[in-house]
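Missing here is one protein chain; the remaining ones are kept as they sit in the complex.
And then chain A:
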């Protein structure tokens, strides 16, 4: 059943095209209803001044009932932000992408949340278990059962 995800995503895409993205967020590609790329920048004073990141969203046909798989892209052009909840392979430990996902969230809503997660970062460091996690991480971060760290970081 391709219906539910593609219709919802078509609506989100139309909204992005008519209303634009929030400051610091840009659509890089949305050529289909399976994978979208967006760029993310933290505006104003932050640990990430001058850095631009890219997010990869992968959708299942049941989106938004099922959460999208979201990760930072690690390519020649984009790096994974150094953050206590972001692994060097781009995987993100954030409860809204897992147990706290809600179908009223959207692609832009997730971007804004991740933007503020970066904006409030005080110290740039990797998660303590980065090396161990990255060595065995699945391709799709949704297959990881993250143990959520405190949300104050």
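Of note:
Here, a contact is a pair of C-beta atoms (placed from the backbone, for glycine too) under 8 Å apart; a residue touches a chain by one contact, two chains touch by 3 or more; residues count from 1.
Everything below uses one rule, namely that contacts and distances are computed from a predicted model.
Hidden from the displayed complex is a chain whose UniProt protein name, among "Large ribosomal subunit protein uL14m", "Trafficking protein particle complex subunit BET3", "YEATS domain-containing protein" or "Anaphase-promoting complex subunit 11", is "Anaphase-promoting complex subunit 11". The omitted chain makes contact with just one of the residues A:23, A:43 or A:65: A:65. The missing chain lies against chain A, touching residues 3-4, 7-8, 11-12, 64-67, 99-104.
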